[in-house]
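Here the complex is missing one protein chain, while the rest keep their positions.
Think of it as A and B in the order they're written, each chain with its own count starting at 1.
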Amino acid sequence: MKLLLTGARIIDPAQKIDSRLDVLLENGRIIKTGNNLARSTRSKDTEKITELIDLEGMILVPGLIDMHTHLREPGYEYKETIATGVTAAVTGGFTSIACMPNTNPINDNRATTEFIRRKAAEVALANVYPVGAISRNSEGSQLTEFWDLKEAGIVALSDDGKPVMNAGLMRRAMEYAHSLQLPIISHCEDIHLSANGVMNEGYYSTILGLNGIPAIAEEAMIARDILIAEFTKTAVHIAHVSTAGSVRLIRDAKARGLKVTAETAPHYFTLKDESLQSYDTNFKVNPPLRTERDVHAIKEGLADGTIDAIACDHAPHGRTDKEVEFEYAANGISGLETSLGLSLNLIHSKILTWPELIARMSLNPARILNLPKGTLVTGADADITVIDPLRPWTVDVQTFRSRGKNSPFNGRQMQGKVILTIVGGEIKYDGR
Amino acid sequence: MKFERKDILGIKDLSVDEINFILETAESFLEISTRTIKKVPTLRGKTVINLFYEASTRTRTSFEIAGKRLSADTINISSSTSSVVKGETLIDTARNLEAMNPDVIVIRHSAAGAPHLLASLVKQSIINAGDGAHEHPTQALLDMMTIKERKGSIDGLKVAIIGDIEHSRVARSNIYGLTKMGASVVVAGPATMLPRDIEKMGVQVHSRLEDAIAGADVIMMLRIQLERQKQNIFPSLREYAQHFCLNRHNVKLAKKDVIVMHPGPINRGVEISPDIADDPSCSVILDQVNKGVAVRMALLYLLTGGSE
Partner (left out) sequence: MSDQKNKKTVMDKEGIERCLTRIAYEILEKNKGMENLVLVGIRTGGVFLAQRLQKKMSDIEQGKIPLGILDVTLYRDDITASKKKPCLGETKINFSLDGKIVILVDDVLFTGRTIRAAMDALIDFGRPKMIQLAVLIDRGHRELPIRADFVGKNLPSSLWEAVRVDLVEKSGVDEVVIEEGP
């Protein structure tokens, strides 16, 4: 069975392609890209059944990759399961996701990694790449078995949700991981500086009487990790960058030729701390929403390539986690189904071009995680996302496929929507 | 003046007209507390629930007396006696209380924003009796009433607020109220007690008591919470008291007719020396308590009523 996608604008940053082409898929791979494939295909392969999809006016890109999600299973199935999380992923246009280890038990061992992969294979929607814990139980004292975890199928290491406070441990982790070509994803937060904070420290934390998390809680740790990476001649990937100072540190490190990469999430270039004035816990995330100045710097960092990737930090929660007093509420936003819509605003506001945005949502995450994905080159996996760039829609959390309805974007108007998510040559989401 | 609010959550939301109206209404209630029979039948058949998640003797007592002097049935629920201990969420507690159909719920909570959450859930009127470090509107109202009585007007006065501004809901509510009413407000405390961007609230900031109280008409001393010492907000009570305690000597820097206020309870010798606290020529601390009942009566009166 062949699938022929015709008439769309094809954007593939890896090949620097941005033109109107047809794409032919067979046996889970891209077998041809070119003009007027409909005619040639029909003439040569008349005996084979070819399904043809006309995508006139649509945009066809390499399957989107979200390198920072929380699938909650095992342990917190009331928030999300692997099945519901992956369904949310394909609904949001993602063909691959990397899931963080802060489940219960923590993914710090081969058995948990294998469990996640088996569950994901049963669901068979998007590709799921587990991230293993850096330290046992993410407690920050003893390294996990990186080698064993890698053989079990992890693609990166992180204690996400918690920082690695012990600099000595982080040094050892970076050295050991580097020898295995495993990226370290660092959740940068100095917990002595963030203390009991629940929102950004500034004017709004002052008037709301909430404990603040200063920008330096993030920046001090980024500076430390950059120094460790430099000293050990290894690499580090900075998760969920939220402040202007962080962007500056990463930009400087890159300018000095260090192997530092970074991601940010759509809420950090969309929302500001002033949104917390209603004490709406859907706006509570860690790192917290920052100021106008930070939002501006994040956009600049995305535009100049300082920030390599957009990852939504999908953090689904149950109602009981969020319908409480602000300071008791859980951190996080259910983001997979709004990530692309919010990121398209960067194109609408001319901060990024289409190829730049697609590089940040597909090619760059693939490169950081060493995945053979993120391109439409002949022979590549047939992971494809098709976007209707003009379709207006309104976010309605009740229609989320994710169990987490915790979104501050409920009711927001969007322009541009996923209409097809194709994984391994098969249509896994059809929103036409 | 029409007063149509459902809730009193903070001074930030109130207009100058509303503040004046509440204070004027409260004036009329002062007299009731001087009668032999200190009770009027106005809120007969109304129920006021005092939902206190944080220990507080004086605020709870003040609300209880206010309710009782208006003939309302007042019920106190405190965290040690209610389902709070059993781990019931605020939402479930709220729904349960709502089902019993009270008229006003007064809430004190250690989490900022808890009264807002409650107000969004139930149809009853909510009065914020202090939420975390956010607001304490009834305290600011009684403070303004006390100042107005002593000084005639708040407009043009210099008010110094001294102490742990960062953790003080009293400071925030008073900053909103006093600046709205035309006073110029200065705050002072060790830098560790001054929250970030506090000057954007329209106040002048000093790090020394002496600079802040110079020429002040009103000095408001905040309570120091001893447990903050563990967070390294200040090294020791001794050192704090040496530099931020209002005493016979430094009070001379203020205007001759300065009044000294404190929301209580006082740590004598830490925030205020005993001779100042007990000096009737400047200390209005007990006046504040008296005004507290009148202000709370006024709010209960203004919020109840209304048959749907």
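Everything below uses one rule, namely that a contact is a pair of C-beta atoms (placed from the backbone, for glycine too) under 8 Å apart; a residue touches a chain by one contact, two chains touch by 3 or more.
Predicted model only: the values in this text are computed from it and were never measured.
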*Which chains here would be touched by the one that got left out?*
B
_Which of B:14, B:43, B:145 or B:186 contacts the chain that the document leaves out_ = B:43
*Quick one: say which of B:35, B:95, B:208 or B:248 touches the chain that got left out.*
B:35
_For chain B, which positions touch the chain that isn't shown here?_
1-4, 24-25, 27-29, 31-32, 35-37, 39-43, 45-46, 70, 301-302, 304-307
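In this text, only the chains that are shown with their structure count from here on.
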_Taking the mean of the CA coordinates per chain, how far is chain A from chain B in Å?_
46
_Of chain B, residues touching chain A in the complex_ = 12, 89-91, 109, 111-114, 116-117, 131-135, 166, 169, 172, 195-198, 200-201, 231
*Residue ranges of chain A touching chain B (in the complex, touch as defined)*: 195, 201-203, 205-210, 212, 214, 278-279, 320, 323-328
